[in-house]
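Here it is, the structure, as structure tokens.
A single protein chain has been removed from this complex, and every other one stays in its place.
Think of it as A, B and C in the order they're written, each chain with its own count starting at 1.
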Amino acid sequence: MTVLLLSCPDRPGLVAATSTLIHHSGGNIAHADQHADDRHGLFVQRIEFEFPDGRSLDAFRSEFAVLAESLDMEWEMVEPDQRARVALLVSREGHCLLDLLSRIRLGELAADVPVVISNHEDHREITEHYGVPFLHLPVDPVDKSAQQRALLDALKEADVELIVMARYMQILPSEIIDRFPRRIINIHHSFLPAFVGAKPYHQAYDRGVKIIGATAHYATAELDQGPIICQEVTPVSHRDTPDRLIRLGGDLEQTVLARAVRLHLERRILSYANRTVIFD
Amino acid sequence: MTVLLLSCPDRPGLVAATSTLIHHSGGNIAHADQHADDRHGLFVQRIEFEFPDGRSLDAFRSEFAVLAESLDMEWEMVEPDQRARVALLVSREGHCLLDLLSRIRLGELAADVPVVISNHEDHREITEHYGVPFLHLPVDPVDKSAQQRALLDALKEADVELIVMARYMQILPSEIIDRFPRRIINIHHSFLPAFVGAKPYHQAYDRGVKIIGATAHYATAELDQGPIICQEVTPVSHRDTPDRLIRLGGDLEQTVLARAVRLHLERRILSYANRTVIFD
Amino acid sequence: MTVLLLSCPDRPGLVAATSTLIHHSGGNIAHADQHADDRHGLFVQRIEFEFPDGRSLDAFRSEFAVLAESLDMEWEMVEPDQRARVALLVSREGHCLLDLLSRIRLGELAADVPVVISNHEDHREITEHYGVPFLHLPVDPVDKSAQQRALLDALKEADVELIVMARYMQILPSEIIDRFPRRIINIHHSFLPAFVGAKPYHQAYDRGVKIIGATAHYATAELDQGPIICQEVTPVSHRDTPDRLIRLGGDLEQTVLARAVRLHLERRILSYANRTVIFD
Partner (left out) sequence: MTVLLLSCPDRPGLVAATSTLIHHSGGNIAHADQHADDRHGLFVQRIEFEFPDGRSLDAFRSEFAVLAESLDMEWEMVEPDQRARVALLVSREGHCLLDLLSRIRLGELAADVPVVISNHEDHREITEHYGVPFLHLPVDPVDKSAQQRALLDALKEADVELIVMARYMQILPSEIIDRFPRRIINIHHSFLPAFVGAKPYHQAYDRGVKIIGATAHYATAELDQGPIICQEVTPVSHRDTPDRLIRLGGDLEQTVLARAVRLHLERRILSYANRTVIFD
């Protein structure tokens, strides 16, 4: 199946235009989802289709480009079964890292991991057991810039299209954020926008909330403010100390982060105006 | 907005066909959702559209009928802001009844209730306070047929298009079921298909489950086997006796039933093969 | 059953002390829950017990007072089946009001409502249908103090022990807050502490969250900062406009508020340090 992901200014006839073109070109639409955002005057669509006669995508791509140009579309057309190169960043908490490595190993996520990068040595052995290179880039607390440059170099070198911050507890510099727009997924261990910043489970404990959560979002220049991809919550009680909140939240974090990565790899996310449309 | 709800055998070009017809007739599609069920070879679609020039729906209805005929469609085209006539059936537990009457009163559900019918007198006064006629049809446990005939007569007389069993603890006879296909919504106080039949919260207690639920479904000839519309659950523990399960479940029941009624009134449910597609 | 709710500085032997006293006085403990908060050095306990010989509570109360004095306890001992006098405050959104009135009518909440007070006339008729007096206290936007004084007078006059802000969209003055400490329950239509203040569903839409919530809490001098009693959430998507969020959230609000009121009436809440212990 080919996936076509597009957005453009909303106007009448868009659904007819794209589906008619695919149909006339001999394509079969398996799934099509669209969404019109009246507030932003934007139309977004995700179409899964195929050419039963094995026709090449190249010719269709050219035809579609003409239509897209005339309708002022931004679009992406990909084979979803192609594997993505993904870098994983981690600090001391390893549960999200191991969960992602396990899922990739089991074939659940169509990704190759050229490198795991960490500011700590803790997870080298287990990462290498998974057959993945591990790069230790320690942070000098007085001047973080050297580590940040090394990190950017390593990411370029690894030639990745997606970066996953699997509990990487360092703020990325704008050079990295800007180079990978909507290509960096972070897991924040709270139900954003509650408890932005550090130690969110301790914040949650202090506020006495009855539900905690985790939020996967695209990293942007503003800390914890990027477009939200998915969120999950779980009930807690007065019996839950910060330590128990951390443990309960860990399960949410790994599940939510894995889901966000899968949605991204399957091109099910379209992001605009600090929002996401999730085609699931 | 006009709502078009349709289903037909799946084939290429269906999305293009309907959207092109609406577009060429001068209509604007506000929302369109479709679903193709590969296992049943079925295509289903819900479209909200309008004619900005105030053009009559009648002409378009005729045009669409031609297309529908050629594609072997079943379809329904309605103004969603039209109010539906709905009969409410209730026994002793009044929470679903009062919740529905409150929501209708507050304008949340676009329904008129010509009659509330019960096999008990309990809720006459409060029903009449809401300005709704109350009909008491007691059941003779030896021979229920007289009551069932009176119930059918009352439903015909009330000229309703939807019947809501708001905790009505009697089985409807096939004469009523057959006369209102996919027009009777029941709330079952369990997470179906677990705990079919009587006293589901006691069954749940005996089985020691950690989650209970409620299920709204269309009533069919087979008890508790009709197509499921929506379900909700809530966690429970060893501390919850059957009495507490009943109370906890009551909140689920009224919320789930109200949601199912709303989905039905807004033509967001398409049912086939004992399944439902929910366009929400 | 008698309910004993107590808190005191934590120290060894507290569970033994209270249970032994009840046991030696001929009482049977049906349920006992306790919680020790290590961070605050506080012990809190809720005990349900009875005297099978019908012995008067008065004698035991005196005995217990001696123990409580020696252990520096704060405590409350009540018959939970006694009915509470509760005032309901409401503005334009009536769903929480009608839900509470329905539950009280059906005997689900052991409360009597001497008065419903509103800054609008909207819900007079339906309130009076429920047999409850309705008091309209309009707010002068230039000077709210007159209405606030009238409100305080009406609450005193009604001689209530609990005030429920059932979507009352006015800030209560400190004179009222201070007079009813831990006796005012508010429903905030967001998952606090996210989206404090006005129009939380619009804030949620703008932030693009994937889950919305509602929070019942005790009102304190600081807006939306009081101790949280309960919270519920529901998933949302990009398809949900602010209007749909408001409708979806409404179901959460009424369920959560009713649960908080029930917990309060059954003396299942103990509040300290801006936190609550919920004995459920």
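Here is the rule we go by: a contact is a pair of C-beta atoms (placed from the backbone, for glycine too) under 8 Å apart; a residue touches a chain by one contact, two chains touch by 3 or more.
Since we're looking at a predicted model, the values are computed, not measured.
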item	value
Per the touch definition above, residue among B:Gln45, B:Gln231 or B:Thr255 touching the missing chain	B:Gln231
Contact with the hidden chain (one of B:Pro9, B:Gly26, B:Gly41 or B:Pro193)	B:Pro193
Contacts of chain C with the absent chain, listed as residue ranges	12-13, 15-16, 19-20, 23, 28-34, 36, 235
Where the unshown chain meets chain B, residue by residue	35, 37-39, 191-195, 207-211, 213, 227-233, 237-239, 241, 274-278
Residues of chain A in contact with the chain not shown	94-95, 98-99, 102-103, 105-106, 108, 126, 129-130, 239, 247, 250-251, 255, 258-259, 280
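We take it that only the chains that are shown with their structure count from here on.
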item	value
Self-contact between copies chain A and chain B, residue sets same or different by half	same
Chain centre separation in whole Å, for chain B relative to chain A (CA means)	38
Multi-chain contact residues (two or more partners), chain A	none
